[in-house]
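Every protein chain but one is kept in place in this view of the complex.
Right after this comes chain A.
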């Protein structure tokens, strides 16, 4: 069947890598991605391993790469993806890469520092020129017109002539949010011995550090008195204002302003040059960094893998243990030969036996990958146990569709998935980063099948956006009923509801050939019929699914050579399951086939029969379905109950007996074959086919594993789980009914309340057409949001649960681990 049926054969190999060629060999293995290395130095800490120095060098380089990447990102550029095949560099190339990287990083740091300094300077110059350039009203005007009066004391101070009453100026710039506070503080502190004028600058300046534009406020304070002056300076210092010298004469100010402007022009030129150089450096980084990143990552991975090998000093080589699929062994041999040919001594590979459970390897293509993914999400299968995935490919979409059945919704889902599948090779689609989109895209084949099966079940349920279609003529004839029962128009006008009676000839012509008859969608009591139909359908599908699960367990027992479990576990399980619930399915089918409308009044109730079967009683009003039922039912119950002790005690007693037999037989001679029988029921045997050497006596080890109480406990749990689970799991399948009912009702509500209400609007043709547009929009949005997305997710979840719990606990243990080969490919690509 290929490797999807169960895990491929995986063996443990030992690699002898000559020291000179070890790096090249491991690098080649990383490119191929065939083997999973086992850590032979697990007891050694990371700092004491052999290649820790090389790993550390790689890590330091990666830090520098991170710094360079951050710089590139800050500048708003993107790093292009590396192209082509980039093998891990040789150790001597590492030095060159290191040098170049350090040089680039240093250059970048220098240039950045220069740029910052120049920007700060420019900022200062701009502030200064703004302060000088902006006119500040009355104080300047006063100094213009009242030239000779400037020196006139403005205030008669009582203090005396020694006070200096010359007007001084403090000019500067302050950040806008501090301006109001500054003004208030100045006023309060200097008590009106100053005149301050605040003006907003006309242009916005970029903050040199953050690059954000900010509008600074310039101020001009005119004061008199030295003490006031000192206070003002302290306050402006406190507020971190930039204070510039302010000359009173306007010509001097103008010259100063011109000088400043010239300086700032020059500075801007220099800044421009600096930024051009910076972009040059960044361009080089963009070109060189991506391939280096890939190479150094590979190199680090190789050294980490080499750290897991043990050193054999006598043979001057490294010994590695790895898991490898048997099918890949020739490729592995070839790769190692090729890589180590230059060193002269070639690398050697050979298989070694192992008692540990090997990892599971199941090769999938892009179609089967999503189904294997949902199986693995529950648990990766044990080595070589039966894989549920190939059956899940069909049963999962099928059970989803049973809960989702609607032609219209299924078609929409199918088309959406088809669009994704047809566009799957487009680069724009492959590199999209949105999480939700990636989730949907990863499950496109799943959605495709789900949509397809939903269309099929929609045809069977006869629902297309909750409307039934009469592809074939209906099997119920209203005309015949009306004619035979004398339903005149007058009679009809009086009776709001009337039932068609299948007993009347000509009314029921036969079952609808494909699906549910369309007349039921017009009936008021359609739920009575549908509920009965869907509940029975759920039970039938459930029992079939579970029986299939038990049968799959047979393959496990045969493969692992545990023949006793066929007789002592599978057979009792099947008898129990089929004897009770298979009988229920039989009752359902029998009633469908045998009980006709003629006997409808006294039709037996399956539910009552089933309850009475377990209670060993009978209801007089419930007639038997078939003759002999009173004998058959108790027999089946007794048989099923008799299977419980077989299931509970059979395997443990058998194993006990085998253990004792082997024990008594071991004293004369060791018997290798009994090692198999002594394993615990669920231990899988690892590659017994490749038994070269036996490590020690397997009998002793296996004997230590056989603890009688554990075996009994394990079997008791399994028995209880199975028997109680039969009942609860069968009931659990009723969710197929529940969800399909919910879906049908929701879509019917949407149809009746939204679209039908819109379509049945009276009035002019034009008006109705225009009104229909928003009505349809509402219908479409709610269909997609509620019915497709919400109901789809819900049905997906429940179908998943049915698979994971009800189906897989009949045969699947899921306690293995995946083969994760040593590879350079990044996850998710």
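What we mean here is this: contacts are C-beta pairs under 8 Å (C-beta built on N, C-alpha and C of every residue); 3 or more make two chains touch, one makes a residue touch a chain; residues count from 1.
One rule holds in what follows: contacts and distances are computed from a predicted model.
Between the listed names "GPI-anchored mannoprotein", "Sodium/hydrogen exchanger", "EF-hand domain-containing protein" or "V-type proton ATPase subunit e 1-like", the UniProt record for the complex's undisplayed chain reads "V-type proton ATPase subunit e 1-like". Across the entire complex, the residue among A:48, A:596 or A:820 in touch with the chain not shown is A:596.
Contact with the chain not shown here comes from a single listed residue; of A:39, A:237, A:424 or A:501, that residue is A:501. Contact with the chain that does not appear here is found for just one residue of A:373, A:442 or A:475, A:475. Within the whole complex, the absent chain has one touching residue among A:129, A:457, A:651 or A:719, and that is A:457. Residues 1-2, 4-5, 365, 368, 390-391, 393-395, 398, 402, 456-457, 460, 473-479, 481-482, 487, 489, 492-493, 495-502, 507-517, 519-520, 522-526, 528-529, 532-533, 536-537, 540-541, 544, 589, 592-597, 600, 603 of chain A touch the missing chain (whole complex, contact as defined above).
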